[in-house]
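A single protein chain has been omitted from the complex, and every remaining protein chain is retained in its original position.
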Amino acid sequence: MTKHIAIITDFGMDDTYLGMMKAAIAGISPEARIIDLTHAIPPGDVQRAAFEAWRVRSYLPPETVLLAVVDPGVGTKRRAIALKLPGLYCVGPDNGLFSFLLYSTNKYKAAELVNPHYQLQTISNTFHGRDIFAPAAAYLAQDIPLEDFGPISQELVRLPDPLLEDLGAGSIQGEIMQSDHFGNLITSIGRFDNTDDDLSFKPWIPPFSARTIIAQDYEVILPQGNVVPLGRTFGDAPKGEALAYIGSSGLLEIAINGGDAAKTLNLTPGDEIIFKLKG
Amino acid sequence: MTKHIAIITDFGMDDTYLGMMKAAIAGISPEARIIDLTHAIPPGDVQRAAFEAWRVRSYLPPETVLLAVVDPGVGTKRRAIALKLPGLYCVGPDNGLFSFLLYSTNKYKAAELVNPHYQLQTISNTFHGRDIFAPAAAYLAQDIPLEDFGPISQELVRLPDPLLEDLGAGSIQGEIMQSDHFGNLITSIGRFDNTDDDLSFKPWIPPFSARTIIAQDYEVILPQGNVVPLGRTFGDAPKGEALAYIGSSGLLEIAINGGDAAKTLNLTPGDEIIFKLKG
Partner (left out) sequence: MTKHIAIITDFGMDDTYLGMMKAAIAGISPEARIIDLTHAIPPGDVQRAAFEAWRVRSYLPPETVLLAVVDPGVGTKRRAIALKLPGLYCVGPDNGLFSFLLYSTNKYKAAELVNPHYQLQTISNTFHGRDIFAPAAAYLAQDIPLEDFGPISQELVRLPDPLLEDLGAGSIQGEIMQSDHFGNLITSIGRFDNTDDDLSFKPWIPPFSARTIIAQDYEVILPQGNVVPLGRTFGDAPKGEALAYIGSSGLLEIAINGGDAAKTLNLTPGDEIIFKLKG
């Protein structure tokens, strides 16, 4: 079976670091297929990478190896791990990168990457992405058992939960998680399954408590107090007007039709918004 | 036979949208080979994407699937299509993206992408690139017949023709189409086959009327009236000087040897220029 290695880093595309990682993989598992997820995580922003990993997860082919290297603590005592989840392997530093993937399962185990047999011969102090993580991903793609990499544990570093709070009276509070290339703002409020006018709300952050929401009854309140209506897609708002909608990850998003919401509304990650029952 | 899927989008490389599309393809057709053409089309700039599709076309391996997603109307009533041309499949929204590819043939047919069997299970309102177009490209790479995707038609949305006009007396008027990474300006004037000093001019925009032009007799007039001489390559002009030449797509281009013509000459897409018989 073709094995895929999907890569997230904060390396950018300007240096040859990513190329060195791919070369290291190619030297070990030339048949593995690489999927570049993103290399534009802001330097050291572990939460952003964890959120992207969570967003892409359901689209990855079965048994993909997710290789995530956002590693500000490289060369210090933070552990290097490989993690097995149902249908997915993860490789990276144990700094919380895989926190959000663990929300939906407790069937996981992690190996500490200490077996030098599955590392490059020389290990630098500052680039474990190439010397430890890329080789581990390449060997996992060859079905080397997790146990061979090092001691197994379930204790992993976890990030704090993003904001997703029930305010009562049908209102839900969340935060801006990030803006994308188009300036669309992705929030922590979701997941929603969009079935016509009824939205099935299944919180992605535990504890779970699913419910059904009638879309027409809702609107979004921005930090400055502005009210943004809920639509289905960009074209539902007049050109240049803001709207909220259930985005492609099942999360509430805010956009401006034909415009850049992040710039125009001046919202940044961490800003709080409310998904509110009208009236 | 190896099947190639060549991708053009306006997604940028900073988000995981492109990665999700590639993951969706990998889940369906793991053996297909991806060729990234560009993901830096300015957001929503359908003409730019159509022009890039036209420029790369003759270099794509036979039976490549060209997956183009510049889709400002996503989720509205614009159709999703797969298009069969001689030796090439195209997949994307029916918004004119493939207009310029249709200049050279009327042997084409398009299917509307409505068969849910060839889409992801859940279709978002804002990301048909991942949910509809990427799967269609992946299934086309598996030789699923066009007819299976949906009803066939030949009526497609077309973009207006770029400017390419015969002014008489041997002069041809055109426009700046785009500038590239080096600041070289690519115009709509062409195609030329460069055979030594004779240029064989075969207009790429119908109606066609081919002729032979003697290169030494020509020069280029910029909007401000400056005259730029015609050369063969950058090194034919002194360092820092402007020249026109037949570029690598067979179109007239304007560059500054060792410099950035777009910035220095202050020209942008849509600016009109004249390819003129001297004297």
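Per-chain residue numbering starts at 1, and chain names A and B are given in the order in which the chains are listed.
The working rule: a residue touches a chain if its C-beta (ideal position, glycine included) is under 8 Å from a C-beta of that chain, and two chains touch if they have at least 3 such contacts.
The shown structure was predicted, so the numbers you read here are calculated from the model rather than taken from an experiment.
Contact with the undisplayed chain is limited, among A:T126, A:T212 or A:N226, to A:T126.
Contact with the undisplayed chain is limited, among A:A24, A:I213 or A:L267, to A:A24. Listed here are the subunit A residues that touch the chain not shown: 11-20, 22-24, 26-27, 30-31, 43-44, 72-76, 122, 124-127, 130-131. Across the interface with the omitted chain, subunit B contributes residues 2, 4, 6, 8, 13, 33, 35-40, 52, 55-56, 59-62, 64, 180-182, 193-194, 232-235, 245-248, 253, 258.
Going forward, only the chains that are shown with their structure count from here on.
Work out the mean CA point of subunit A and of subunit B, and you get 33 Å between them.
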